[in-house]
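Beneath this line is the structure, given in structure tokens, with notes to follow.
Shown here: the complex without one of its protein chains, the others still in place.
And now, subunit A:
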């Protein structure tokens, strides 16, 4: 019980969430300026910051409490919208502590309230001091960009079970990560692609190629890690940090990267047959890389401990001469550029040409 009280006191001691939260900073700042202007009109020449903050906080709470009591009066009378009389009731409630003319009258009319008369006098006497800044309407309400339905967009829903009046699915780039985006693109190639999309596709391909190279550098030192060359394996590896973003396992695959060498080649061949265009580039790389590593794989199979150094040596000698071949399978690219790690500019040109041919 005691601890609960302490915690509650601590919470109340800190700024109230209604008026002190981050989202209210703008309104509180405006209130500070307004309070400072009112103080200046009264005759003050300066203020302590803590005093101004307190006064602005009280100003805000005063407005809030007027609104609250006026809303209560309106709801009590069975109305949703408050009117003048509700506000006067609220003002009377707040002014009842200090008192106003006619507060003790039993038969007083709301219209004839002393509070209103005081306000009328105040408006008559007070100087006209407008607010120092132009205040825009806030909080700004963002317009909701509506996603059109399948019918409106003229697209066919990707499944028979999806009715056409439902909104379309979001663009894969907005939610999917690199490899899964490539999957999507390979499985459902859309006709039109914007410049930005092209650029993003290129970047993704470059990144995945780089990852692949790094992975082979890493995996070459480990036994049986060449399984990662497989299509899904690569996707898995890409998301080492976040296992939830990894591509799902196909049947027969294991999380553990120990597998026969034949499997990846078969898988990558299947993948190359299945998938057109950009994905093919990378799949083709897998196959050709496997060929280059065939000797290393044999060495790994035969020896265990000592072969590690051997594979390292093999790798170190082989890496500079890695050449990725593309163009395995059905697609017609026109050209089959070679991916040499040294020629980066040519790679980019080739990629652009390939992308253009796709379009």
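By our rule, a contact is a pair of C-beta atoms (placed from the backbone, for glycine too) under 8 Å apart; a residue touches a chain by one contact, two chains touch by 3 or more; residues count from 1.
In this text, contacts and distances are computed from a predicted model.
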(message) Leaving aside the chains you can see, what is the UniProt protein name of the one that's missing? Options: "superoxide dismutase", "Autophagy-related protein 101", "Transcription initiation factor TFIID subunit 10" or "Ubiquinone biosynthesis O-methyltransferase, mitochondrial".
(response) "Transcription initiation factor TFIID subunit 10"
(request) Check each of A:66, A:103, A:176 or A:245 against the chain that is not shown and name the one that touches it. (result) A:66
(request) Just name the one of A:129, A:147, A:199 or A:214 that touches the chain not displayed here. (result) A:129
(request) Could you list which residues of subunit A touch the chain missing from the display? (result) 18, 27, 30-31, 34-35, 37-39, 41-48, 50-52, 54-55, 58-60, 62-68, 70-71, 74, 80-84, 87, 91, 97-98, 109, 111-112, 115-116, 118-120, 122-123, 126, 128-131, 135-139
